[in-house]
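One structure is given below, represented as structure tokens, and several questions about it will come after.
Showing subunit A:
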Amino acid sequence: MVESCIMLSGQPLEIRWHGRGGQGAKTAALLFGEAALDTGMYIQAFPEYGPERMGAPVAAFNRLSDKPIRSHAGMKTPRVVVVLDASLIEPAKVTEGLIEDGGILLVNSNEDPAILRKQLNLPPGIKLYVVDASKIAMETVGKNVPNTPMLGALVKATGVLEFEPMMEAIKHKLGEKFRGGKEKFIEPNLVSVRRAYEEVRC
Partner candidate 1 sequence: MAKLKSWKELPCGAIIDDPKAVLDNKTGAWRSQRPCWSAEKCIHCLNCWIFCPDAAIMVKDGKMTGINYDYCKGCGICANVCPTKVQAITMEEERK
Partner candidate 2 sequence: MILAKTGNEALAYAMRQINPDVVAAYPITPSTEIVQIFAQYVSDGKVDSEFVAVESEHSAMAACIGSAASGCRTMTATASQGLMLMHEMLFIAGGLRLPIVMPIASRSVSSPLNIHGDHSDSLASRDSGWMQFFCETVQEGYDTLIQCVKIAERASLPVICAVDGFILSHCMERIETFEDAPVREFIGAYKPNWNLLDYKQPILVGPATMQDYFFEFKRSQIEGMNQALPIIEAVQAEFKQKFGRGYGIIDEYRCEDAEAVVLLMGSACGTMRDAVDTMRNQGKKVGMVKLRVFRPWPAQVLKESLRKFKTVAVMDRADTVNAWGGALFTETTSALYDLDARPKVLSYVYGLGGKEFSLADAATVLEQAYAGRKEDLVTYIGVR
């Protein structure tokens, strides 16, 4: 397992999330943005501005930087693409604009990375990471909510955040979300992040 380590140097790191309405692509982008903020970065997190329909392909975006981010333009050439649902690979054109030299593609799939790579016909400069986030989510949270575990895989694949500080930030955020008797959902979510971090392959 070779970890990437993206260093921020003035230019924002751009990440695009693909999911289906209801899978939490936007939530994941916001959560990732907040976690990055907690480690001292400048961040943007924004959804694709379309009609919100359950099941429809949706996208969300992150910019992370060590300097203030000024651009409010859309994102055309992301360095990283995260796919929450492998069935989107064809219809959502997930590799469109992905930087060919040093780009990272992270897919939620139970497929073998080498086979997937061949299927996608990926240029050699793009690194492919695969994790079965749906399975992890089913085994931990008990529901197919791949967005939270994907955060762990994303940190492993990019190295842009340190794992433990990110876990702290996620724990904090989940604590805000799961209140009033729902606290029991926090720990399984955290376990799912940790497992995805450990189980992601390339």
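Basically, a contact is a pair of C-beta atoms (placed from the backbone, for glycine too) under 8 Å apart; a residue touches a chain by one contact, two chains touch by 3 or more; residues count from 1.
Per the selection procedure, all candidates are chains of the complex that A comes from, given by their letters.
Nothing here was measured: the structure is a model prediction, and the numbers come from that model.
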Result, touching chain for subunit A in the complex among 1 or 2: 2
Touch list for subunit A against partner candidate 2, complex: 30, 33-34, 37, 41-47, 49, 68-74, 76
